[in-house]
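One structure is given here, and the rest of the page talks about it.
A single protein chain has been omitted from the complex, and every remaining protein chain is retained in its original position.
Order of writing sets the labels: A and B. Residues in every chain begin at 1.
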Amino acid sequence: MLYFNLISFFLIICGALVLGLQTPDIAASARVYPLVLMALVLLFSLLIVVKEIADRAATAPLDSRIAEILSAPPPFRIRLFGFVAIWLVYSWLLTLAGFIVATTCAISLSLWLLGIRKVLVGIVTAALFSMVLSILLATVLFIPTPLGPLDKLLIESIYAMQH
Amino acid sequence: MLEGLYAAMSPTNLFVEILGVLIGIVFGAIPGLTATLGIALFVPVTFLMNPGAGMIMLAGIYAGAIFGGSISAILINVPGTPASIITGWEGYALAREGKAPLALSLAALSSGVGGLFSAVALLFLTPMLSSLALTFGPAEYCALLLFSFTIVTVVLDTPMMRNLLGCFVGLLLVTIGLDPVTGAARFTFGNADLMSGFNLIAVLVGFFCMTEAVFLAFDSLDDSTNNEVISFGKGNSIGELIKTLWTHGITYLRSSTIGLFLGILPAVGPVETPFIAHTIERKFNPKDEKFGKGSITGLIASECSISANVGGSLMPLISLGIPGSGAAAVFIGALTLHGLQPGPLLFKSEPVLIYTFFWGFIAVNLFMMLFGMFGARYFALVLKLPKRVLATFIAVFSILGSYAINNSMFDVGVMFGATVLALWFRALRIPILPIVLAVILGPLLEQQALVLFTTSAGIGEVLGRPIADGFFAISLIIIVFSIVRRLKESRAKPG
Partner (left out) sequence: MRERLVMAMRFSAVVGSCLLASALVSQPVNAEPAKPANYPNRPINFLVAYPSGGGMDITARTLAAQMERVTGYQFRVENRGGGGGIIGNTYMATQAKPDGYTVGILANPTMFMNILYQGAHFTKEDIEPIAGITFEPVIWATRTGSEFGKMDFKQILDYAKNNPEKLKMGVIPNASFDIATRIVAKQTDAKFTIVPFPGGKPAIVALLGSNIDISAIYFSEIAQYVKDGSLKALAVADNKPLIEDPQLPTMKALNIKMASSTWGADRFAAVPKGTSKEIKEYLSYLIEKTLADKATHEAFKKVGIEIEPKTMEEQQKTFAESYGEVHAYLKDTGQLKASQ
């Protein structure tokens, strides 16, 4: 795990340097504070790197939860990756397909991927949840959601009913 | 004052008190939905009521949400609001030992005690204590912030260098955005979204909620293990709870006072308060081995201080018109929309209304305490849900919660980024806590340091301020002690 640590601290150093490259654009008075922080980040990253290399034998193992995930059988890791991917795609789909459709799809898929036995129940729950939540958001909480065709229809019919 | 008491006990007001607390608890318990958002969303609803009832309802949501956040923190290790992060440490550890009912009702009791403590102070001491808010200048803030960073980096058992690195990385991350001197873009790579910096709530939801959803999802994959998060454990007697009032009386008192004091300060809200109260309490209980891993004292300290902070933040709000936290700022907006300008004149022009509100705030805290203590078993129904369902819905709410802060997809991206950072740093064994504190307090530190350097004539002027000196001195003592302790420890185990 030494290499993982070294690469990680190298990346942190790079991150600080990339920010450092932008400092000439900043007004002098607003530059001092971040520059001091950058120097401190560099200093401590280097110190830790030196220490890690020095007591190479004593390098502690990875965090136990993370190690558990990394040592899990491949199908588990693929499904976990799938879970994360669903929610990343969901955020992107939300603006395209609208709230109701995207949320229903994402919840159903996620439940299926994590191994729910009654898939149909999952889909119905997901659809009901998205509908109820979207009505609640539109009529009580007034949180605007990304509107797809279905959402627009729902909101317009609520509006027509109120008038 | 009595007139206010009668008004607060009217059926309508009793109804809004209960309603507000219930809405708040539900809102707070859902990850990603914070107290601030809850108040902001229910402001239009209060227009249907008279100003007194409206204010009480919002206060109920505020107090309820702060407690509600602890429910999900204790039961599933997902803090419902950022204020419950510390409660989550202690409470979830207790819950894993099968003491979930104790942790939940104890959280409710200490939350209630802290809330009532601050409510009584609010009722009798507001004009006197609110002036504290003005005695805190840049020197005092800088000293207080230095003190907070010192205790957090020193107290954690992880290697000091990693604690400090985490702290500085966090501070550096929050310099991205508009710089506080000229208002120009800084470190934004020309990206307009980055000009607002990383939203604090989105970052914290990523650190604590989405990260936990990933872990829960992973655990749910293995069908062979028990798919319930934790078993709830047996109930406990109320008597046992009440007993803590004697056995831990000093903890209740100390944490409530700290919470109240930090609440009065305009720049310190419920999110940062438990960090400070918890670490101070740890210093007073050096023998408590379980601190941070399921300590009853730690849980009381955290919950007491948060709730006392809520009441504290209402003091300068009512009497000076200065908000003590983000939620309080929305509160001011709500009052203004009701045609009431919080500030020095409000006390004189609307005394009945103010006292109705103060008594209402006491009632709100009582209801919250009762709901929490007797409702614990119903909250625990959450635990009956399989992990795969929990993981899915925590993910949904983390995304929707981050989106709802500013109606912005960029904040959702920030939330995902924070999740990656949290997992990465966890693998590197860099503790998340110093980063969290740095992200929360960073902007305030830079702002106050800036004001300090532009306005003060020199080091002598700073040292002439006793409150600042006090904090500097305590920080120094803590640093010296911890160096001595670490040296001793390293000598004790050679090699």
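In the analysis below, contacts are C-beta pairs under 8 Å (C-beta built on N, C-alpha and C of every residue); 3 or more make two chains touch, one makes a residue touch a chain.
Computed from a predicted structure; not experimentally measured.
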Study note, to complete from the structure: The one of B:Thr12, B:Thr247, B:Asn407 or B:Ser490 in touch with the missing chain is B:Asn407
Exercise for review: Decide which residue listed in B:Met128, B:Ala184 or B:Val352 touches the omitted chain of the complex.
Suggested key: B:Ala184
Study note, to complete from the structure: Filtering B:Ala7, B:Ile25 or B:Val43 for touch with the omitted chain leaves B:Val43
Revision key, fill the gap. Out of B:Thr12, B:Gln341 or B:Ser490, only one touches the absent chain, namely B:Gln341
**Study point:** Contacts of chain A with the absent chain, listed as residue ranges
**Key:** 142, 144, 152, 155-156, 159-160, 162
Practice item. Could you list which residues of chain B touch the chain missing from the display? Key: 40, 43-44, 47, 133-138, 177-178, 180-185, 190, 192-193, 195-197, 199, 266-267, 320-323, 329-334, 336-337, 339, 341, 343-346, 406-408, 410, 443, 447, 450-451, 454-455
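Methods note: only the chains that are shown with their structure count from here on.
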**Study point:** Gap in Å, rounded to a whole number, between the CA centres of chain B and chain A
**Key:** 23
Exercise for review: Note which residues of chain B are touching chain A in the complex, please.
Suggested key: 41, 44-45, 161-162, 164-165, 168-169, 171-172, 175-176, 179-182, 184, 186-187, 189, 214-215, 217-218, 220-223, 386-389, 391-393, 395-396, 399, 403-404, 407, 409, 412-413, 416, 423-424, 426-429, 446, 449-450
**Study point:** chain B-touching residues of chain A, taken from the complex the two chains share
**Key:** 4-5, 8-9, 12, 16, 19, 22, 26-27, 29-30, 33-34, 37-38, 40-41, 44-45, 47-48, 51, 60, 62-63, 65-66, 68-69, 72, 76, 79-80, 83-84, 87-88, 90-91, 94-95, 103, 106-107, 110-111, 114-116, 140-144
